[in-house]
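Have a look at the structure below, then the notes.
All protein chains but one are shown in place.
Up next, subunit A:
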């Protein structure tokens, strides 16, 4: 482990209210000094960050690592390498694997492989129901003991309100959040893309906004009833924002996330039947994007999460209706989000906040240190170049999932160096 001194960069750490030209030193895997002028004496490796941005390492609340069971799509090794490339130093792994992470043994398995092969921090999420079947509660208490940070049947909703109520009651006693994929199955059944004019043009069955909104309304009612912590995944519609905003004024323990692709891409990406733009919830309209941005600006949405969902080329190279949902998103997240900065829709510090302090607050339970460069915290840090232009070459992805609708697109804004626990885990070739 080296000691680093990063000089000359724009340090942005929303948790500490820092946005300015400061140097930062790291020693023994921890942040040791922030300031201007001479740092405490040490044997530093100096990194020149002139014209670059220095921030806490990003936290992804929503990553699919696919291991165990779907190692052809991703492994903990390749998924965390992709995370490092995208500037993420902490990722929360979803439990829709095979077998599903619905008991202590599979939580232990994920943590064991991660301790051996991961290059960034992996925080497992456990299932709400056994086998994600939505029938009976999984062993939430045992999984909590094994170290999960919350419970989710992501990829699927919990269809029965009674089971969801019981899950919330039980999880509240463990002080862990229920992390819900909000989708009313009977409304979404058979749907491929957003219900609207593009679905009509393409002759594809639609998934209406209401599929998400009716489930959010139900879950908010249940959270009120049970007092549980509720975190809503990948919010996509204006109507959902309205519901969350109203519920938050009532003082619920409610948090929500949005993905980079729902913030930057519309349903029109599906024209031409590009299966790489097939994602659940579907890409929606400009009006929805405007609402999502507004919700980030006013704090209704707490975090940006990738919903990184890698698939093989064979999985996606087929008829649109047969293709699985999902976008490989870890490595393009920052570049995508910088579109919002460069277009003047969101300031850079707010983007950083939603990738660091925001998700750290959602995690709670002591994980707040992961979202800030406070002296003494783990040295998880990202150096990025907001002005660097690059072409998305999926062949160069560290992820096994090359499924990106941005393939071939020019992005402006790139992660240059990622440091996790005081070690460089990603460094761009150009530097």
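Assume contacts are C-beta pairs under 8 Å (C-beta built on N, C-alpha and C of every residue); 3 or more make two chains touch, one makes a residue touch a chain; residues count from 1.
Please note the rule applied: contacts and distances are computed from a predicted model.
Engineer: As a check of understanding, state which of "Aspartate carbamoyltransferase", "Radical SAM core domain-containing protein", "Electron transfer flavoprotein subunit alpha" or "Cytochrome C oxidase subunit IV family protein" is the UniProt name of the chain not shown.
Structural biologist: For the chain missing from the view, the UniProt record says "Aspartate carbamoyltransferase".
Engineer: Per the definition of touch given earlier, which of A:22, A:151 or A:320 contacts the omitted chain?
Structural biologist: Touching the chain that is not displayed is residue A:320.
Engineer: Using the touch definition up top, pick the residue from A:180, A:195, A:257 or A:380 that touches the left-out chain.
Structural biologist: A:195
Engineer: Using the touch definition from the top, which of A:14, A:177 or A:206 touches the missing chain?
Structural biologist: The single option touching the absent chain is A:206.
Engineer: For subunit A, which residues reach the chain that was dropped from this view?
Structural biologist: Considering the whole complex, subunit A reaches the absent chain at 195-206, 272-273, 317-322.
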